[in-house]
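Just below is one structure, and these are the notes that go with it.
All protein chains of the complex are present and in place, except for one that has been dropped.
When the chains are written out, they are named A and B in that same order, and each has its own residue count from 1.
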Amino acid sequence: MSLLASESEILAPLASGWFLEHAWLIPVIPAIAFALIILIGKRLPMKGSELGVLSMISSLVLAAGAGYQWIQRTNSATEDQFVEPVIKSWSWWRSGGFDFGIGQHIDGLSILVLIVVAFISTLVQIYSLEYLRGDRRYTHFFAALTLFSGGMLAMVLADNMMLFLLGWEIMGLCSFMLIGHWWEEDANSRAALKAFFTVRTGDVGLLVGISMLYFSANDWTQEHLGVSGFSIRGISAWALSGAPNSTVITIAAVALFIACIGKSGQFPLHTWLPDAMAGPTPVSSLLHSSTMVVAGVYLVARLYPVFFVGLNILGSGGNLIVIIGGITIVISAALAFVQNDIKRVLAYSTVSQLGYMMLGLGAGAWLPAVFHIFTHAFFKACLFLGAGSISHSASHHSFDMKRDMGGLRKVMPITFTTWIISTLALCGVFPFSGFFSKDEIIDNVGHNGYNLFMIIGLIGAFMTAAYMTRATYLTFFGEPRGASAGHADHGDTHNSHDADASHDAHDVEQSHGPHESGLLITIPLIILSVLALSSGFLNATPFGESWERMKLWVEPRSVEVVEETHLGGPGESLIINLPSAEEVHSKSVCGSAQPETGICYAPQLNHAPFKWLKAMMSMAIVFLGIAISWILSTLLFTKRAPRLVGLTQRVKILGFGHKLLVNKYYLDVLYEKVIVRSIAYPVARAAYWFNQNILDGILHAIANSTRKISGWVYKNVDQLVVDGTVNNSATLTKSLGTAAQPTQSGKVSQYAALLFSAAAVAALVLVIINT
Amino acid sequence: MIAQNIGFLIIAIVMIVAALRVVTTNNVVHAALWLVVVLAGAAAQYILLAAEFVAVTQVLVYIGAVMVLFLFGTMLTRARIGAESDLNNSYKKLGIPVGLVMLVAMGLALTDSFGDEKLPESAKVVSTQEVSDQIFGPYLLPFWALSFVLLAAVVGAIVLARKD
Partner (left out) sequence: MFVNQFLFLGAILFCIGVYGVVARKNAVLMLMSIEIILNSVNINLLTFALRNGSTDGHVFALYIIAVAAAEVGVGLGLVLLVYRNKKTISIDDLSEMRG
């Protein structure tokens, strides 16, 4: 002990507080609110929506308090101290030796996502008060929205994989309910089903991954940490301990990543996400852009050690995550060019941004990817709510940019301004938040040796700038068209997803033509755009170390933790195995080798040094994208330049590309026509063939021979012998039936007598046999 | 021991006679009253079997509550208070052999399995605390299930019996 104490430093207990200890209340409040809305919501003055909004506000307050205390906790630690997460765990149920816990695992990552989810949920619920006013399932909408928030918050702070799975599935269910909110329209219910089934396909991977991790990690975690193999902390430590079998952990990581592909809309399961835009716009904004779809990214970030070790991140020139992320970035950005529906452009943009996050995680840029979750949530929510604002107040519930929008910048100044800010943030222009996260991802990907993927990231940035410019141009510039010009043809021609949003009360108001939306809509927009502008400064790498707050607060420190078991519970008495003085700045062994004395919870990652030159270069690429797209848009949509209009019809390659994009790379065709049919059809065809050739053949053969035989038999046997027998047997059957009929008398007593006598006889037989 | 055996014998004979009266009497109300005798005898046997809590519960639930239900059921279905001739059905004759065959089967099995095994002499009375420790310990789940059964029965009985 004295030897150890000389090398290590006994550290003071970390600061904690009420909010951190009681963070589990954050998801409990929406869950209770959900039950109340379902039970009594319809009788309340605001149809239950006030319960939803209030519960989200209180969750937000709790999350903010926990965030503040977490910052204090990190500040109370020394620079090289591992900041223990605040973990609480209770036994939920036991079954056959398995102990399923329920509890909270609060660290920087979960706090960050908790705050984002609670914040965006609050704003979206406020926005929905106005957007869905008068909807026929208003109460149910708020109930599902609140339940979603509860599920997501529970998933985020889960301390074990079972609770995580629970939250994950609740989100999937709510997503289904909310996409299909207007299920009367066939397209909506089909989109809901598609989303549900596609995500379920991936969820199989989650189940497989969780059970594999449990069965391989349980022994180790019980021995070293005293927790079950479901515990996130236990799994993380196990993955970095050097104990796991490399094949097992690789398969588990791949299985978990399949779940992430489904949930986060990565290639090749991204097809559900754009269709999910059939739901109401607040739903698209909350679930399908800023919060639910980052669940997959969150899973990767949460169990990062598993992926780090399993997929050998940093150790090879490419792995599953970066490849999927890279493919997703490019193909979905390309798809965004051919969409006319503004929400679909944003949907593909979301898919593409999720690809960036995955790319970052896969390339060892953990912090920038997590930071991108944070910033992306704000500007993407803002863009979606902006699109909703346009359709609500200007384009008569249409989302078609080419037909019903254009020139809206003058009539909707607030929506326009917030949109522009968020667009610039999304493109990654310098002082806006997207720059600080997305550029960091690209930079770190290159720094960690994934040069090819850095180029893909830059191409993606170019494409992002270009398609967002196109969408902005079509929506806000040029001449007003269709509904936004005031001559709205009522509901019959335009391709609207929200067409039956709220016909009754609003149509009177709508007929005044385009106008700015109400305060309940614009205030969330303004708040979000302010955050889209400023949230990047929380981790502004360009301004030096002191600006990198997120790194300090969120990133887990990769130091070995040596726990003294005899000095009380975990978190109270920690001894950090500090390296000796000359080694202080060398690499920690976490992630790269087996820890010798302690336990690692996070792998050692690099951070790319910021260079203005690189930032300038990517900025130049972005501006190039904006400029080219602007010129092309002006020529194509306003001036109708004859050389450009109809280009896709004239040039074959372009036409082919356009067709490919319009058909979404034929992936839906592949899934629905090829894969489903290739499974369903051969079975059916084989059954048919079997039926036709074998069974029928046998039958025909039998029939033919029978006919021949029967011809002979008929003459000789049938007429003479059988006829008599048949007649006799028919008579016999009839008399038997008549004889048996009394047993079916319908009289209960008789049934009872028969039952008991049968039982008695059987019992007697049994007794006699056994004695 | 002798006293207990004598007690058992008396109670057992009374119970058997009473049970036979329940299934043979021609008066519904009398049948209910004979049933009281059977149930009370059963409660007495429970005490002999060192199960006082079950015995008390038997008295409270069966003789107290269930019998009242039976009498009310008799009243509401307007059975004649006096003797009635057609309480039995035509399967009466089938019932006797069925019962006898069962009795023979069980008797054979019992003599074969337990022969002249004796109950432990110094059995101490099982306290209510021990029973509750069992119910609220290992048998908690069946207890919950039972609560739901009772709830469902209450709801079902009301739904069935109310007039509308």
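One rule holds in what follows: contacts are C-beta pairs under 8 Å (C-beta built on N, C-alpha and C of every residue); 3 or more make two chains touch, one makes a residue touch a chain.
Computed from a prediction, not measured in an experiment: that's the story for all the values here.
Engineer: Quick check: which displayed chains does the absent chain contact?
Structural biologist: The chain that is not shown touches these displayed chains: A, B.
Engineer: Extract the touching residues of subunit A with respect to the undisplayed chain.
Structural biologist: 741, 743-749, 752-753, 756
Engineer: Applying the definition given at the start, please give the residues of subunit B touching the unseen chain.
Structural biologist: Residues of subunit B in touch with the missing chain: 1, 4-5, 8, 12, 15-16, 19-20, 22-23, 28, 31-32, 35, 38-39, 42, 45-46, 48-51, 53-54, 57-58, 61-62, 65-66, 69-70, 72-74, 76-79, 84, 86-92, 94-96, 98-100, 102-103, 106-107, 110-111, 114-120, 123, 126, 130-131, 133-135, 139, 142-143, 146, 149-150, 152-154, 156-161, 163.
We take it that only the chains that are shown with their structure count from here on.
Engineer: Starting from the mean Cα coordinates of subunit A and subunit B, work out the distance between those two points in Å.
Structural biologist: For subunit A versus subunit B, the centre distance works out to 59 Å.
Engineer: Taking the touch rule as given, give the residues of subunit A at its contact with subunit B in the complex, in rising order.
Structural biologist: 747, 749-750, 753, 756-757, 759-761, 763-764, 766-768, 770-771
Engineer: Please output the residues of subunit B touching subunit A within their complex, sorted ascending.
Structural biologist: Subunit B reaches subunit A through residues 89, 91, 94-95, 97-98, 101-102, 104-106, 108-109, 112.
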